[in-house]
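For this view, one protein chain was removed and the others were kept in their places.
Should a chain be cited, it is by its letter among A, B and C, assigned in written order, with residues numbered from 1 in that chain.
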Amino acid sequence: MGSRIRTDRGKPQSEAPVLDVRHYSMAYDTEAGTTTALDDVSLMIWRGETHALVGESGSGKSTLAWAITRYMAENARDTGGAILLSGEDMIGKGRAELEALRGRRIAMVYQDPSSSLNPTMRLGEQLTEVLIRHRGMTKTEAWVEGEAALARTGIVKPAEMMMRYPHECSGGEKQRVVIATAFACNPELIIFDEPTTALDILTANQILDLFIRLREETGVAALYITHDLGLVARIASKVSVIHKGKIVEQGDLETVFGAPEHPYTRKLLAALPRPEDRLALPAPTEDTPLFEARDVGVQYNAPGWLTRLLDKSAAAHWGARNITLDVRPGELLGIVGESGSGKSTIAKAATGLNPFEGEIRFVGRSFASRDAFDRKYRRDVQIIFQHPDSSLNPRETIGGILSRPLKLYKLCPAGEVRQRVRELLEMVLLPADYASRYPHQLSGGEKQRVAIARAFAAEPRLVICDEITAALDVSVQAAVARLLVDLQKRSGAACIFITHDLNLIRQLAHRIVVFQRGALVDAFDVADAGSPERHPYTQALLNAVPVPHRPEDQPDLMEPQA
Amino acid sequence: MSHFTLSRRHVLMGLAASTALPGMSFAQGATPVSGGTLKISHSTRIATLNVLSLSGPAEYPCIDMLYSGLTRTGLDNQPHPDLATEWSANDDATEFTFILREGVTFHDGTPFTADDVVATYEAILNPDIPSAARSVLKMVEKVEAVDDLTVKFTLSAPFADLPYSTAHANARIVSRAALDGDLTKLDTTANGTGPFKLETYDSARMVRLVKNENYYKPGQPYLDAVEMMLFPDLAAETANFLSGATDVMLTVQQADFQRISDSAGVDAQQVGSGRYVCVVMRQDQEPWNDVRVRKAFGMAVDRELLVDVILEGLGRPAYDSIVAPELEYATDKPVIPYDPEAARALLAEAGYPDGLKVTLVASDRPAIRAQTAIAIQQTAGAAGFDVEIKTMPHDTYLAEEWMKGDFYIGYWGMQPTIDATYNLLLTSDASYQDTEWKNAEFDALVAEGRSTVDPEKRAEIYAKAQALELDESPYIVPFYEDVLTASRETTVDWHIAPISRFFFIEDVWMNKA
Amino acid sequence: MRKILKSPTGIIGVILLTIVLFATVFGPWIAPYDPQAFDARARLQGPSMAHWLGTDQYGRDLLSRILSGAPSTVAFGLGATILGVGVGSVIGVIAGVAGGRTDSIIMRILDGMLAMPELLFTLLIVTFLGGGTTQAMLAVAVTFTPGMARIARSAVLSVRTREYVLAAQARGESRAWIVGREVLPNALGPIIVEATIRVSFAIMIGATLGFLGLGAQPPSTEWGLMVAEARQFMFRNPWCVAVPGLAIAITALGFNLFGDALRDAFDPKRGH
Partner (left out) sequence: MSLAYFLRRLGAVLAVLCIVSVAVFAITTILPGNAALMILGENASAENLAAMERQLGLDQPVLVQYLHWVGGVLHGDFGTSLRLQLPVAQIVGEAFWNSMALAAIALVGVTVIAIPLGTFAALKRGTIWDLGIGLISYVGTALPEFVTATLLLVFFADPVRQLLPAGGFVAPAEDFGGFIKHAILPSATLGLILMAHISRQVRSELSEVLTSDYVRAARLKGVPEGRVIRRHALPNSLAPAVAVISLDIGYLLGGIIVVEEIFAWPGLGRLLIYALQNRDLPVIQAVTLLLAVVYAITNLIADLIIAKLDPRVRYA
């Protein structure tokens, strides 16, 4: 199971904290008046310690990071308290002081290395910049030191990497450069703002390892911002849970996770997907497949004739190739894989959104191309997308959106459409009066429920869910997953659930298939996930994701596992 | 030699009598100084130097400098000796003999002889070669060189005004060599006998001419060079002139005349001319076939207002005759007052009691055409003429309206004689018969006038013809436009002939002292 | 609308447009004089009580001429834009929706048309059509077409990959329904914004054609033509060129500011 490496526990706390946030409050001046963004936040981090700041989107966790670095919006206002960096108050420091301090004493690692690196500058220059600025090196010295710093982050050819532009590197490489830059001047404090969220599972895992190693080597104090509770257990010794600008719970990891006091913390913990909490319905008994893909392949970007003429190597790119899988009635098939592995491609092929080669069979009928999909097939196979914000037509009311499948497939008489829409809304636990609202008046989770309702309105036999929980907050994710299973139970529909969240899929699926670079590499029964016969890639994926433990498992949680 | 006495002896029998003509120096007593470059600004492109066919306002001064003709029209509007030192006609004016000037050479040094004259006139009369002067020389049957310095013209019909025709701006003498060669070379090169030689021809900016050291007038031209500078934008041209960047503004717009003449160091000239705008009415069509309608329209035009507003007072009202008062034998024309009531009454009498709705077409170039149309629309409204104006680009106008339309604005330059004027437009076989007004009596009168030598008889005949024109009102002619030009005071003896195609730049000198 | 009125530029735009549209609708009625009436005694005057904006070379009242020219000037801008935007959008939507070969053929042709500088293109067309207001309007519309088609196409393309459109496709909706109900309503925003800004271009190009003598013809009170006609007199009375010139500028500015504010309102990312 997931590894947990928390080596920073038990440091002596005699010295002064590196970061000491005392009863800090901050507010934004808006036209509507003053809105409090941070309310009486206190937080201390000692040398060598990693303090996790956990919260959902909009909780104020990033705001706090900006406040510590004093990088604040023009309408932001300190309304009380102090922020001490090694005893020095950050509040009231002038621009020159801050410029001298940032990068040298406080450094930061960001969520998305693609956007935090300047696209038009060589990585070397971006890295050496801090060395020249803060350590007074010459350009040549800085370049040598820069290569060394990159080497320390595990980059194989640092000299070459220095000459590259960001777009010429992978996400993991970029994040290593950012980390090397952050560590370059041996700062007292580094703020990590969700540094692995934008990365693939395996890369994220490597970056975490790197973080832990560098922390050990340098003894830096770290504020680690994340929404991923599973991750926290792996790296931090102290946790602050932030909710609506307030720290609702703070303390040692063991205490907070083991015996959460605040209801919000409990809710967060409870929402964590744990493979052992099976949500899935009993596995179907029927063996005749409902849906079958036989050698299905999807091609992208066929090159033009001129390109082909000039560049013989130019060829189409396979989004997915030779995919064979099946789904039985009532079954939930999980598809996992990293981004670009072809899992969404196949979903789109199955719903006629991508042209495909090979054959798709559905209840005994065979389809050789997407043009063969008829209305019956399309009604029987429904798809739900990832982004709730874009999956509903913004210019249509919720009622209009939900009534569309009813009218299209003539599922109920015109006079009963409104009633049916109410039922659908109630089915996904939304108030019936939402029918007259527009999508932008709904929250993300609510929109996703509407999208689910729309899919089930067609009374389908197979629902394809393409990362439908990825864009949602943890607490909402769980609810949506439960709703899905509930609907599946009620309708008897089978389901293909595409996700990169291994813990979640292990809760939901009966069987799992693993995609890697456009190919299906592994398929197994969910119970066999831990089997040593699994494909190495599957094993790597499973190992990269720590399985969170429930609060009751205190003894287990206390024991570090190598 | 002539066998009869003539008061206008020098027309039929020209002599190189006065070298003072046409230069009537205003800088009395001052001795001309040689040297200097005269910069003349103009606003229309010098698109060609083809002396046979050109017609651009800025092209005329160029050929006037580059070429000489047999005769040349002076400021007095009479033909004067040029390459011909004297000429004479037979009794019935069907044969003319021109004695040529001795020792004249073309710019390239080749001598000028009678053969060049013959070649030139043959070219002018050749229907395969576009030439502007042909219309006034149609009666020439034969041109022959009697000897190297004598040329004889034989005419198919008597024509007393031949020396006027030989003075036509486009009837300049070109060397036989040039005419035998590639005619398109005439567009961009010039080998004339005029006071100046072509140095550079850049139609986009400047045409530069330099002194012809071998010009036949001794000591002339005074100027070392003349630069014809193009300023398509009038404001730019004016500003450059006023700032002293140019010495002469070839043409001054009415709008700027007052301001320019008020400026210090500037001499603005206003030369009364027979240039006019006219309203063309096709008389083979309703409603213009009714003379009452034409007359009514004449009364509906407020000529004083047009002169004031469009010409800024720089012109004279005209009363529906195309014969300018400057021309010999021109009669005084009765004033046609602006009388919308009378016009309305006449219109009613002609069968239009409720007025008349008409569409008046005007080309957009030059602006005076559309301006006249707009002003006429204003004044004619009160007389029951509901005039709608259709302004069109000049190219479209030339192709579709000119000589074809039934109601449009024409614009003509001054001709040297009544005969030329009438033969251009009004006789039945006129070159540009655009009204379809055909009157046998009028034709006969013009033909008679042309062959009559006795001036008194001619005056009588032409008076009758003009009376006929007035009776019938084939055109509405609201005004004559003055020729406007300006020079800096340091530029002495800058003149434009009323006909605005003759300039005598060889007389000009720079008083920069 | 409320969003537009939040930015200072938006407010100015709305104020200017209100003035211009007021003049367009009521101009001919509230003009104090006959815009064509000569007054030989009051030529080239500066502003006075009798003539608020002065008079031109024929003593015609400039205010009345500006007011009477407003409808044709604004109609020109709107007409050319609506025509160009309409045709362009249809082409763009067709290209965007059809995709594939149709799309690339259409786009190649449009690229070809766009390879000519705009005014040059307009000039050639208007010369071809023979000058005059209608011809100039058509020419501007034709000039606008390729650019608008591209904008419409890209708007359609950006909407076409939205998940709600994919959802409709997966559902098996007809193409017409998808285009009409899902794509168009959501692609309309950028098209409308662009159209608003283009009105000001159209007005400016129209005035320029009038100025060059290829658009409106005398005695029209089109503003560009007024500048051209009065240019001779600009040193004698600067008002007679400044007034129509500024009228063009104000109108163009109004549409421009309004269009930009509209864009900001449509696109929250660009908002201040």
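Here is the rule we use: a residue touches a chain if its C-beta (ideal position, glycine included) is under 8 Å from a C-beta of that chain, and two chains touch if they have at least 3 such contacts.
Nothing here was measured: the structure is a model prediction, and the numbers come from that model.
Visitor: For the full complex, can you list every visible chain touched by the one that's not shown?
Guide: The chain that is not shown touches these displayed chains: A, B, C.
Visitor: Among A:Ile45, A:Leu101, A:Ala320 or A:Ala347, which one is in touch with the chain left out?
Guide: A:Leu101
Visitor: Touching the absent chain in the whole complex: find that residue among B:Arg259, B:Lys438 or B:Lys464.
Guide: The single option touching the absent chain is B:Arg259.
Visitor: Taking the entire complex into account, which one of C:Leu21, C:Ala42, C:Ile94 or C:Leu124 touches the absent chain?
Guide: Touches the omitted chain: C:Leu124.
Visitor: Which one touches the absent chain: B:Ala47, B:Val146 or B:Val335?
Guide: B:Ala47
Visitor: Kindly note down the residues of chain C that lie in touch with the hidden chain.
Guide: 8-9, 12, 108, 111-112, 115-120, 122-124, 127-128, 130, 200, 204-205, 207-208, 211-212, 224, 227-228, 231, 234-235, 238, 241-242, 245-246, 248-250, 252-253, 256-257, 270, 272
Visitor: If you put the missing chain back, which residues of chain B would it touch?
Guide: 45, 47-48, 50, 53, 55-56, 127-132, 134-135, 183-184, 187-188, 202-205, 229-233, 235-240, 242-243, 245, 259, 263, 393-396, 398-400, 412-413, 431-432
Visitor: Touching residues of chain A against the unshown chain: what are they?
Guide: Contact residues on chain A toward the absent chain are 69, 71, 95, 98-104, 106-108, 110, 112, 115-121, 126, 129-130, 133-134, 165, 167-168, 178, 181, 304, 306-307, 309-311.
Everything below uses one rule, namely that only the chains that are shown with their structure count from here on.
Visitor: Classify the chain contact graph as line, ring, star, complete or other.
Guide: line
Visitor: Please compute the C-alpha centroid of chain A, do the same for chain C, then give the distance between them in whole Å.
Guide: The answer is 47 Å.
Visitor: Centre to centre, by mean C-alpha position, how many angstrom separate chain A and chain B?
Guide: 89
Visitor: Provide the residue numbers of chain A that touch chain C in the complex, in ascending order.
Guide: Contacts found on chain A: 348, 351-353, 373-375, 378-379, 381-383, 385-387, 390-396, 404-405, 408, 451, 454, 458.
Visitor: Please name which positions on chain C make contact with chain B in the complex.
Guide: 36-38, 40, 43, 57-59, 130-132, 213-214, 217-219, 229, 231-236
Visitor: Using the touch definition from the top, list the residues of chain C that touch chain A in their complex.
Guide: Answer in residue numbers: 162-164, 166-173, 181-182, 185-186.
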